[in-house]
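For this depiction, one protein chain was excluded, whereas all remaining protein chains were kept in their positions.
Order of writing sets the chain letters: A and B. Residues in each chain are counted from 1.
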Amino acid sequence: MHASTGILLLVLAVLPALCALACLVLPHRAAVATTVVVGLVCLAAAVGLVPAVLDGVVSIGFLRVDALSVVFLLPTGFLYAATSVFAVGYLGDEAAHAAQADVAEQRLFHRYSRLFFVGINAFAWSMFCAPMADGLALLWIAIEVTTVVSALLVALDNTEGATEAAWKYVLIASCGLGIGLLATIVMYYAGAQTMGQSYDLAFEPLVRHAEQLPATPVRLAFVLAVVGFGTKVGLVPMHTWLPDAHAEAPTPVSALLSGSLLAVSFYAILRYYEVARITVGDAFPQRVLLVFGVASLLLAGLSLLHQGDLKRLLAYSSIEHMGIVAIGVSFGAPLALLGVLLHVLAHAAAKGNAFMCAGVIVRSYQTKQLGSIRGVLERLPWTGPVFLASVLALCAMPPFGLFRSEFAIVAGGIGAARTAPAAILVVLVTLAFLGLLGALVRPVLTTRPAGQEADVPATGDGARLGGWMVLPPLVGMVVLLVLGLHPPAELSQLLRGAAGQLSGTVS
Amino acid sequence: MNMSLAPWLIQVAQVGTIVLGAPLVTGVIARVEAMLQGRHGPRVLQPYYDLAKLLRKEALAPSGTGPFFWIAPFVAMACYLTVPLLIPVLTTYALPLGFMGDILGGGFILALASFVVAVAAAETGDSYAQLGSSRAKTFGAITEPVVLLVVFTVAIVTTTDLPYVLGATVRSSPDQIVRPAHLLASAALFMVILFETGRIPIETHTGTTEFGMIEEARPFEHSGPHFAVLRWGSMAKQLILFTLFLNVFVAPWGMSSTRALGDVLLAVVLLLAKACALGCVIAVIDCSFAKLRLFKITEFVAAAFLLAVLAIFTLYLGGG
Partner (left out) sequence: MNAQSVPSVFDGTANTIAVVVLLLEFLMLRSALLRAQVRLYAVQSLVVSILAVVVASGRDVPELYALAALSFALKAVIVPWLILRLMRDASTEIAGSGALGVASEIMVAIVVAAYAFFTVSLLDIHSDVLPATALSLSVAVVLVAFVLIIMRRDVVSQAVGFFSLENGVSMVSLVVAAGMPLILEVAFLFDLLVAVVVFGVLMRVHHGRTHSLSTADLTRLRG
């Protein structure tokens, strides 16, 4: 381990927290600039960890990253940077608007802006900490912190819907994490049976002794973890908070919630899976994940068919993709696991894109109702096509990354003789595909009826700060294409290493 | 003083203690309650004077009542005289007739007494008396299962439901006392006793508000010696329940383990002292809570039911 890689860890663990503290006092412009810079630095640090962990584990103190952790640091890194750039434009309009208004409104805006930047930096910090935490207890703590910070962010807009969504979210997610805490405690019990009382739930000893752990407590801990952390992943039937929170949160927060938070929560389940698989064998944990995955995919697919709200549509699509990920893990084959990890990355890019574009669309049309949105392509010449491409990517169309990952999952499933679940997966993904495209064809492709132009203010993406809101999705498109066409060699190696960790085939 | 008594004599002494001591306990409760409320209150021996006065009066019956109305108080009193034979009142060892019936048998006999009184009250056609008996039977439908569950708890602990054996088990070691099942069952039984003796929060014991009455409303139409016997009977019932609670569940100490006269006399004194102490607790409860609305009584009884169910559960788990 080089000293420099240790510094990368510290950067991720400290810098966003410092930035959040700084945003408490900085004025709007300075906060924006600091957040963008910190976001980009963190992205660079996360990417910089990729080659570092190829040789082995990097750890300092309570922080420890291996290949699996880094895979889950990347979505947060990317979305943190992307949304901080996006926020320049997102809040820029309001800043300009507030600058012309009276003092009271200006003060209101500055309060909003301060809370927004403090929150989003703290949120990113907690999501960086979760995969870097060494041990199930610290992991639980980090995820609990993500819940409380994001609940406040969901409530930020202070509309009726936001209040309702935030309350549901904090209550359901906290109860879920209560069950997650039970899982942690039961796992500690299992570990203490073999390793003695002084054991502190660190990963390495747990995995090393996994074979000797008592089976029943580990099985119990795994189920509790799937239910508990699954609440935050949005697995059906614990998903009920998810569409509300995603739809009512400010757009940059929705993007982070969907692309990054769900992934980080799933990371917790994977950590339990890693241990449970060794202790009680493949069959049991995989069956549990398969049940939850199919339920999620089925419900999300059906909900997508009759959804009239743009952001809720994307939220249900997130449930769908988390279902795919769960089913992919349940196949257990290295190829499927490789697909799962790639899917997490590609989904973060695609869903982040889709949410950011949706944010622009909602701004422009002043509504989230799909029935009132017409002619996006025509009206938003930059955002429109990128949005369409992101939705196609979410539907797993080639040549984007999600096609590659879903293909790998299905191929892995068939290779592992799980033909029936693989067939169900394909059918349900097609259902979701129909729902998503069916809902979006009319708003995106049809032209506006004449005469509507006058009553909607022309805040297209050609506005002054619109460029800031177009740039991140464009970069996201590039990422999706790279992931789909030719992932970099080091990334592939990373994914292989992480998949090997989960399937127990490599070191 | 080391004269040893014949078992039958002790048995008679058990019944005598209950019957003669009951008005004393009632008097003490009334006095303590009055003092807690800042009043001077009646003399402790007042219940004896009341009974004596009533016994000298003429007995009247409402028109249309049959012979059942006349014999009901005496049947009830006979029941109350039978139960002390079955439970440990003065001795730690079982007396000859002690195995005549188990704790369920005792419960049945008490229920018979309550039934007879209720029927007699219903026979009068008086609205308040009928109200009291119908209410007593309605809520009794929930208290009876509680009593049964308490008995089952006891039966699981001791593998028998003889009150003597249970008392001996509790006495055997402090482990028995801190068992959750034991504590829960005792608490449930205590709540049932509050209900059965017509105390706050079920009804105001000395009040005259007819609408809230249950226990007090039933002897409304009786008069003279019959009323005296009924009153006496309900005092005896109260002391029987106290004795059951104290000598079997909570404080099975201070009973005579020999047949010596001194020990038995000491046991009598100690029993009455324990009952008076429990009476003080009940007087405090009487003064610190409000009467429940009639429809809330089901909740009170349901709470007792919950305790009894939890007692069974914790026992079943093996750790109770």
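As a working rule, contacts are C-beta pairs under 8 Å (C-beta built on N, C-alpha and C of every residue); 3 or more make two chains touch, one makes a residue touch a chain.
As the structure is a computational prediction, the values presented were derived from the model and not from experiment.
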{"item": "Touched by the hidden chain, restricted to displayed chains", "value": "A, B"}
{"item": "Touch with the omitted chain, as defined above, among A:D102, A:E160 or A:E211", "value": "A:E160"}
{"item": "Given B:L184, B:A217 or B:L230, the one touching the chain that is not displayed", "value": "B:L184"}
{"item": "Touching the absent chain when the full complex is considered, from B:I87, B:I103, B:A136 or B:V157", "value": "B:V157"}
{"item": "Chain A residues touching the omitted chain (full complex)", "value": "137-138, 141, 144-145, 147-148, 151-152, 155, 158, 160-161, 163-168, 170-171, 174-175, 178, 181-182, 185-186, 188-189, 192, 197-198, 200-201, 216-217, 220, 243-244, 247-248, 303, 306-309, 312"}
{"item": "Contact set of chain B toward the excluded chain (per top definition)", "value": "156-159, 173-180, 183-184, 298-299, 302-303, 306-307, 309-310, 313-320"}
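Keep in mind that, in the parts below, only the chains that are shown with their structure count from here on.
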{"item": "Between chain B and chain A, distance of the C-alpha-averaged centres to the nearest whole Å", "value": "67"}
